[in-house]
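After the structure tokens below, expect a handful of questions from me.
Heads up, one of the protein chains got dropped from this complex, but the rest are sitting where they should.
Here the chain labels run A, B and C in written order, and each chain numbers its own residues starting at 1.
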């Protein structure tokens, strides 16, 4: 169930745990002559909840693309009380990046984008500072400077939302964007704003986590990518990684070592989101294979 | 699909890749009123081969234990050209340990055994040296000293095989056993002899890998657990792990740091084997979840 | 500056940062014909503080063992305003272990002890439960059962302190001891009580950290060994390590995976302490090479 070259359909499901779900779902695809290329499922026993991601080739499939949703809803989703989403690999999601002054995460994403690693369109980068304008333009992407102060925040966020709508943006990536988004802003993109926090959450929530890590004298630092929710740094975690440090490392050195973890962790989370491998339930992220 | 307390049945399968296998297998269990507690599958596109491990609760299942094998063979395995194995979690496999002089892997396994971590019986430890006799006896396990020389090897291995048969041993663990088993010996336990090699294979095959790693000036050392085959250190890899070293580390220090990786890697491999989570195909080990 | 077989002297120093300290200390040893086998130093620029560990062979050294302290104090330590400690590798420190019911850390330490990995004497294991009595006795070590309730704590800790004094214990290791030691107890062993906490501190301080990690949905778990101070789980960190988990892992599975990190992290911390490679300053632990 590895790479495939024809277009695929992807369904992500969660529903009350019950007998026979895998049989019903796989049978639906099988009866319509679909060739499954990936299947991963999980049962949360404590919650009594079932989760599944299934991907199959559209080539030769017995249903047209627009027939899949109603057929599956009727035959499987409704009787099994499923919440579910359908995607097609041929659709390139549209992603916007928010940055402030630090370039490492931005470069990491844009260089992957340019070399074709990411199945996505990036029409827009928004920043509250002008520092990274040249970097963004290098990659031929539109850069929009929207400065933010406490006084202008509401109005500027409105401007950002209009821009996002205008560019038909599907999800946002905060690549070390040093502003807290308002609750009403985030509500427009539930489970569709990905942030990188420069600590091993839940340790060192909030500002200056490297300074806090240095003060505490930890022997390992980390970075955490998560979906943004109303509570600061408390959204569902997508990916984390760590690096070993020693007493020799100053705060500046922690910041330097941290950059490499941040950019890799954020890019991995973005790739999982693009490939429709994440599913959020009760503030946790299931990461399908 | 996590822990369960009633007895379970486990089937591991491989067969030519074909449409509808997951549907057929899960439907078989579903129709007989089985509750699946774990399902993991994999398709090797290059080989055109499908692999699956499925585990379900026997409580309430519509077939008796001795009916499962013929029913599954007839309905699924034969038409799908499957090679497959059935196990019941209620059966405690019988495991023998081979050691020489080093105690760290032995202690790690025996302390897990004694604290109930391993669903296994260990009736027997065999050694070509007497050094670890006291350690083994501490744990109330029979220790048999079978010294080996080039001249006596054939005869002594015969004696070992008799002992293993007598104790109804299902599989063997070489816990830093410093003897190469003969081909004919290994043939008695195909994919059932687990070794720990003290290097990151395929680097540093053979004797004295820490000395070789030191000479080469590597920055990371490793350990590898694998099933033993006729070719030295070339069997299917079950588990590997690594540790960072520096130029300060002497060969003695590499040996010391390596011990901790060896014991953890070997124990992880043994636990995967006990839980029927491994499947060997063409000299590679699939490690199910 | 690796292993050496003759007895060595070890000095650990901290003092205000000032020019020429390394020159003065190394010159002191050089002039007395000492052969340095390890030297590691660190300057904390923010604190303006200098730290050093130096180890040299006593064989051929120009001063007798009992002359070193006064000579170094007079020539170097007093003029440089040093705080320092002198140890000899020939002295085996005496260590007591406190346990409750879990055996994995205890086994890991005792098996290293028995195989000669630890340059230490372990005359005594104290527990508030009887569960591990047999394990301890296997290794020929005295086991003392001292149950503790809120009502008896003060009195029982007094009994423990007497036992420790009687056995001339130098430092204590809490190998998953599930009791909080009183402030007055800890005051008897400043920077000499080593604990293992089953989380990646400062995340998940206090009870049931694996449950908390599960609830938060982290992707990596950890363990932390630290010196015990008056504040719970807030003492200077000696060593940490982590393991990757997935959404498949139940709390029970986190506990199981965690055991392997806990035992390795605690043993590494104990070994660093035994080898006099730790130095605490302002609630951080410097870990010399």
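In this text, contacts are C-beta pairs under 8 Å (C-beta built on N, C-alpha and C of every residue); 3 or more make two chains touch, one makes a residue touch a chain.
Treat the numbers as computed from the prediction; the structure is a model and nothing was measured.
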| item | value |
| --- | --- |
| Which of C:30, C:65, C:85 or C:145 contacts the chain that the document leaves out | C:30 |
| Contact footprint on subunit B, counting only the chain that is left out | 42, 45-46, 200-204, 216-220, 222, 236-242, 246-248, 250, 283-287 |
| Touching residues on subunit A - with respect to the absent chain | 1-3, 103-104, 107-108, 111-112, 114-115, 117, 135, 138-139, 248, 250, 252-253, 256, 260, 264, 267, 289 |
| Hidden partner chain, residues of subunit C it touches | 1-3, 19-20, 22-23, 26-27, 29-30, 33-37, 39, 41-45, 244 |
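Rule of thumb we're sticking to: only the chains that are shown with their structure count from here on.
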| item | value |
| --- | --- |
| Rounded Å distance, subunit B centre to subunit C centre (Cα mean) | 36 |
| Distance between chain centroids, defined by C-alpha means - subunit A, subunit C (Å) | 42 |
| For subunit A, residues that touch 2 or more chains besides their own | 42, 45 |
